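In this view, the complex is presented without one of its protein chains, the others remaining in place.
We call the chains A and B, going by the order they appear; numbering starts again at 1 in every chain.
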Amino acid sequence: MLKTVQKTNAGRFFEDYCIGQMIDHAVPRTVGTGERAMYHALYPARHVLYSSDAFAQFSGLAASPLDDMIAFHVVFGKTVPDISLNARANLGYAEGRWLKPVWPGDTLRAQSEVIGLKQNSNGQTGVVWVRSRGLNQHDETVLEYVRWVMVKKRDPESPAPETMVPDLAEVLEPAALVVPAGLDFTRYDSTLAGEPHRLRDYTVGETIDHVDGVTIEEAEHMMATRLWQNTSKTHFDGTMRDDGSRLIYGGHVISMARTLSFNGLANAQMIAGLNAGSHANPCFAGDTVRAWSEVLDLAETAAPGVGAIRLRLVATKGGAPFTLRDDGGKYLPHVLLDLDYWALMPL
Amino acid sequence: MLKTVQKTNAGRFFEDYCIGQMIDHAVPRTVGTGERAMYHALYPARHVLYSSDAFAQFSGLAASPLDDMIAFHVVFGKTVPDISLNARANLGYAEGRWLKPVWPGDTLRAQSEVIGLKQNSNGQTGVVWVRSRGLNQHDETVLEYVRWVMVKKRDPESPAPETMVPDLAEVLEPAALVVPAGLDFTRYDSTLAGEPHRLRDYTVGETIDHVDGVTIEEAEHMMATRLWQNTSKTHFDGTMRDDGSRLIYGGHVISMARTLSFNGLANAQMIAGLNAGSHANPCFAGDTVRAWSEVLDLAETAAPGVGAIRLRLVATKGGAPFTLRDDGGKYLPHVLLDLDYWALMPL
Partner (left out) sequence: MLKTVQKTNAGRFFEDYCIGQMIDHAVPRTVGTGERAMYHALYPARHVLYSSDAFAQFSGLAASPLDDMIAFHVVFGKTVPDISLNARANLGYAEGRWLKPVWPGDTLRAQSEVIGLKQNSNGQTGVVWVRSRGLNQHDETVLEYVRWVMVKKRDPESPAPETMVPDLAEVLEPAALVVPAGLDFTRYDSTLAGEPHRLRDYTVGETIDHVDGVTIEEAEHMMATRLWQNTSKTHFDGTMRDDGSRLIYGGHVISMARTLSFNGLANAQMIAGLNAGSHANPCFAGDTVRAWSEVLDLAETAAPGVGAIRLRLVATKGGAPFTLRDDGGKYLPHVLLDLDYWALMPL
């Protein structure tokens, strides 16, 4: 590599990406029960499969895996210095799949492939699509997802690359979801899990107000975001905004909403697929985050007793539950997150 | 169980309890060294038996157990959705006993038996007494205690149950305390433990001002309370009070006071019994918590070198130490906690 005078990482600009480029992200991370304890301190996490080794073993797993969102955050955090340090906006997610559980003691690394490029008409920015993968110490892919971000150009005069917009599935087919080896919900204990509602008790179109609210503090979201080694300045540096507040990492809102959704969806145990996601409005310390869900689909899987539920998960900072967009189709100002995902649930 | 449209847990009301009812609480939890690290970050915890494997092994234990209050908080947190989600007040504790150490890797679950009921004269609320137990993965009881709470009635018109007030010991006899198997303080190293004072150095009636103060922040008490999977809304939702503050979980004050009491009671190592406890006044972020203790009793145990000290532990948010009640017998407004417990101490 070239020896440079400038040793700090200025991040990549739109011109620095090309189709087919493979980026190995830095700083692999060994994760364990310490990260799990932090996750429980930062979020109201209660899904029992991630709380109890005994319950996980009774469900056919070797032990309680780390929360699926821990895997997501660690992989996402690794991609930040290469993908989103100069990003203006995180535009979307698609085709996210959790392929292997992450166990305490696993070491995760991440890589991304550039699969789409499109310069914006203003010539100042462009959209970059990457397929990111998290791999464990056995080089097994534990997680993959597509993300696209709007990135600044270093030089507005530089020529636009050939436009390439990837063809992405709007929704993962249930058959594309991977159920962890051994998972068996035929002897599922609803009392220990916290709620009686199984897949058969939900209907498509049903909505659930998760009721509880959490008012967020600066210290908490910064600790969470640091824990995933996410280096985006905007989450930590209070001098970037006049009021000293720091923009909260969108993933913090995802984890907050997902864990709040325990109340009404306690049996939506493992996240298996991420179909789509929008960070509709920014979140700041002092906001009180609430969540509601809508059942989008129900499916079976090949694993014993294991079904899949497709959910819309909406996080808000006020406003009435079940309100999402205005008449013009724009997200209402109190909507923080609109996520579309698949979870595994006992039949 | 009945299939309901309403899927979120609204909690139990006074009418939902009956004498003899056994409630298995949800979401067992595997606890470990991650929770211990969090405990050390959240509280000024220095009791050496919970800090050093080497010291614990020298004292006849297999390793350093998790802090007794971690066990208490985990069990207490599990009971919240079933016992105190609609509670107006946490009225008291009695007959608390720590029966087995909790080791890193243990999985705890909780159950409660309803042992008392008494409707209040206003017909709006009633008092529920439960004996709660924490069990490990071997179905051994690690902890038990009685707690009583004032719970709202769903329907003020519903008939009152037969009044049943349990007969509870005001104080546990020393003989009822359980010393962990193997515990031996005959070679106790006071230098490593931090203070020279042993059981023989304390006298009944002696008071100790623990001197140090900790000013509490919202982020800290919320992380602590979440860590124990305590779901009581009032600790997290800043919209419930006009000033945005959140009521601090009473157990946070107990742990803060207990760990502050190291300074003067460094050798009061293990908590063995909880005789009584009152959360005298609410605690909020910004309060500076201090603590003082009074020696209530001294006793021997059958274990080598192991004595028991009965202590009153008082947490305050201002005011002079050793002041507790006004002339009318009411707790002074600066008193947060009045706890009566037994700890094991080298003779």
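The rule is simple: contacts are C-beta pairs under 8 Å (C-beta built on N, C-alpha and C of every residue); 3 or more make two chains touch, one makes a residue touch a chain.
In this text the structure is predicted, and so the values were computed from the model without any measurement.
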item: Which of A:R147, A:H197, A:R246 or A:R290 contacts the chain that the document leaves out; value: A:R246
item: Candidate in contact with the missing chain, chosen from B:V114, B:V130 or B:A219; value: B:A219
item: Residue, one of A:E218, A:D287 or A:D340, that touches the chain absent here; value: A:E218
item: Those residues of chain B which, in the complete complex, touch the missing chain; value: 32-38, 40-46, 48, 51-55, 64, 190-197, 201, 208-215, 217-220, 263-266, 286, 288
item: Sites on chain A contacted by the missing partner chain, in the whole complex; value: 1, 3, 7-9, 24, 26-30, 32-35, 37-38, 81, 105, 107, 109, 137, 217-220, 222-224, 226-227, 229, 231, 233, 236-239, 244, 246
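Here is the rule we go by: only the chains that are shown with their structure count from here on.
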item: Chain A and chain B, separation of their C-alpha mean positions in angstrom; value: 36
